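Apart from one protein chain that is not included, each protein chain of the complex appears where it belongs.
And now, subunit A:
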């Protein structure tokens, strides 16, 4: 029951279940799952039940309710919540409670969603395995020896573990799509600016986006519709109407649609057989639904990862300067003799290794004498990458390819090898650099029963098209209906 928001809405309207019963079920499921998976950093039992109760009362009184009334939703711990801690899974913000809600959180509340808690993540969203969290790892519900991916590992695992039907993640280089692929769920990274970043604790401001994670594209459509739209407090938010995504997913007929296959990515080094097979299967499914499949190239793909790993750390080094112990967050108590030592000690203690590594890389890339060679050059390459996407979308309506080179890897396998970890982003960072929307959806399973994802990428603001094609794909496949054995 907890795997479909649409079902929960229907059951409530039919009077078959109350919001409080749903919330209780979700809280029980979280309690049962936490010791095994540790998807959450914080669970708001009282808050969830209070909101659920109010939904029930208002329903009984015949009042109008929001589009997510009584639906349990998990929120990644990088999004500000006024009534819950917002830690970014960092020691630095262990006790931080923001005095305000992120725009997306505000919109969830306005939609009468029941926010059950905050999900675990890589520290400050830097990582691809949720292993850099200061508060412990998250385990993949399909195989608890494996990572759920990252950085939105908790968000994807929370859905896969059956604790909530909807989950909010964030994606800077693949942080929604890669964990969705690893956890066998559907996750969408919207167009840059489609969803407001106000209240999203910044990692790399020009790349960060908030997006939905759920079992299916139809469920993602529901959540995206709630959170998308213009926010005057965010200058990078797009002032464009939000289409009815649910309506967009009605048709399952793909005739007339041209899908570009990123064939070259299937030959990439280190790509596993199961991933290649999933994409090949998807070609067949989509073609059967009427789509025309054409080979397409994004010529600068080999520069995606290097470009990303200059731009993202550069912005991060700046965005994370504010955590200096002076105003909020962790402040060192020992070894502090003056201002400089207060800064150094507080940051040394408050940040983990991966965060420090990226701050150092970014600081270097922006330094006088190096900025032209690194940061400014990366900006130029980014323009070329955008150009590649523009050219591709002048030929085709969507792009099809893999999400990750492999299914979920073992916990501990890459945690000491940053380069291997960074290569997890091989196929995902392009959409962030170009600012285009992309969706990861279940495309099959490998011989060990691990989920494998496929990725569709679309032109700016064509989330509706992505959801339409993903929904059609899911009408013809059952990968998204498979569940891990509890």
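Methods note: contacts are C-beta pairs under 8 Å (C-beta built on N, C-alpha and C of every residue); 3 or more make two chains touch, one makes a residue touch a chain; residues count from 1.
Here is the rule we go by: contacts and distances are computed from a predicted model.
**Student:** For the chain not present in this complex, what protein name does its UniProt entry give, out of "Aspartyl/glutamyl-tRNA(Asn/Gln) amidotransferase subunit B", "ABC transporter permease", "succinate dehydrogenase" or "NitT/TauT family transport system ATP-binding protein"?
**Tutor:** Of "Aspartyl/glutamyl-tRNA(Asn/Gln) amidotransferase subunit B", "ABC transporter permease", "succinate dehydrogenase" or "NitT/TauT family transport system ATP-binding protein", the absent chain's UniProt record names it "Aspartyl/glutamyl-tRNA(Asn/Gln) amidotransferase subunit B".
**Student:** Would you indicate which residue among A:368, A:447 or A:478 is in contact with the undisplayed chain?
**Tutor:** Answer from the full complex: A:368 touches the omitted chain.
**Student:** Among A:174, A:199 or A:260, which residue is in contact with the omitted chain in the full complex?
**Tutor:** A:199
**Student:** Just checking the interface: what residues of subunit A touch the absent partner chain?
**Tutor:** Within subunit A, the residues touching the omitted chain are 79-80, 86, 88, 93, 96, 98-100, 102, 197-202, 204-206, 232-236, 314-315, 317-318, 320-322, 324, 326-328, 338-339, 343, 363, 366-368, 371, 375.
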